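Note that one protein chain of the assembly has been removed; the remaining protein chains are unaltered in position.
Right, chain A next:
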Amino acid sequence: MSLRVDLPGLSLKNPIMPASGCFGFGREFSELYDLHQLGAIIIKAATQEKRYGNQTPRVAETASGMLNAIGLQNPGVATIIDEELPFLQSFDVPVVANVAGSSVEEYVHVARKLSESELVHALELNISCPNVKEGGIQFGTDPDLAREVTYKVKEVSKVPLYVKLSPNVSNIVAMAKAVAEAGSDGLSMINTLTGMQIHLPSKRPLLANQTGGLSGPAIKPIAIRMIYEVKQHVSIPIIGMGGVTTAEDVVEFLLAGASAVAVGTANFQNPFVCPEIIEALPQALEKYGFTSVEDCIGKGHPHESSYLSRT
């Protein structure tokens, strides 16, 4: 059973990778298992300068999910390149760097630095973080802004670019088309949905930031629907994410049209979930009659041959 998938910039031995923000820069999880097993690693978002992020509480559990409002805490792109990325080189796993910012100039700066470092295989352009006051999500909800920032980042990036789409839009296909037209090599979808929880004893929003991004199995049907819709209109490959906890979830994402899958919130419930999914995936694919991961991609579509990605 081949689990191999080849995507722009990413030669994956399997389609499973931890999602950005749920895995730090890999150090903590490297103490639990050999990161070499992973298909790839998407590291925590980088901004131009270091950011402390929001006040706490930053997380709240919800039914089959969680809200988070970390606020893009990170030590800044230069420190990430000097102190975090070299550590990941020893695992022989493709590294995807998540690029955040509050202006086109910041996105371009961060993307240029990371791609010039030669320590990352691809960039994930984070135009969909709901937890920072300025920038971030506005680029992810306006197709024209998304097109512009994608085009500018693509101009400076020496590695392939995956734009991470926000589900907080009414027309996800328009967003996907805009960034594909601007030259994005792939899509990463979906980021979290904006939500809120009220803390009953205090009668106030529980998160210090008031709103947070909803993730986990609660949002999986939304991710599946959006990937399915986008796959029908856009030919660039999709890294799917949103509530993946099992190998069967991975099969579902592949059927919807994803070529690889990122696992986020489930890492918190079970820190060994990524290697466990990788181990269970061949059997899950076989159960539904597939002979490889590539064989399964897009097969949830009635006329899947016309929608197949270029992989």
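Throughout what follows, a residue touches a chain if its C-beta (ideal position, glycine included) is under 8 Å from a C-beta of that chain, and two chains touch if they have at least 3 such contacts; residues count from 1.
Definition applied: contacts and distances are computed from a predicted model.
S.K.: Could you tell me which of "Dihydroorotate dehydrogenase B (NAD(+)), electron transfer subunit", "L-arabinose transporter permease protein", "(2Fe-2S)-binding protein" or "Sodium symporter small subunit domain-containing protein" is the UniProt name of the chain missing from the displayed complex?
M.R.: When "Dihydroorotate dehydrogenase B (NAD(+)), electron transfer subunit", "L-arabinose transporter permease protein", "(2Fe-2S)-binding protein" or "Sodium symporter small subunit domain-containing protein" are compared with UniProt, the left-out chain turns out to be "Dihydroorotate dehydrogenase B (NAD(+)), electron transfer subunit".
S.K.: So which of A:14, A:68 or A:157 would be touching the chain we can't see?
M.R.: Checking the options A:14, A:68 or A:157, the one contacting the hidden chain is A:68.
S.K.: Touching the hidden chain in the complete assembly: which of A:89, A:235, A:270 or A:283 does that?
M.R.: A:270
S.K.: In the full complex, which bits of chain A touch the chain not displayed? Write them out.
M.R.: Counting over the whole complex, chain A touches the hidden chain at residues 21-24, 27-29, 31-32, 44, 52-53, 56-61, 63-66, 68, 70, 73, 216-217, 243, 245, 265-272.
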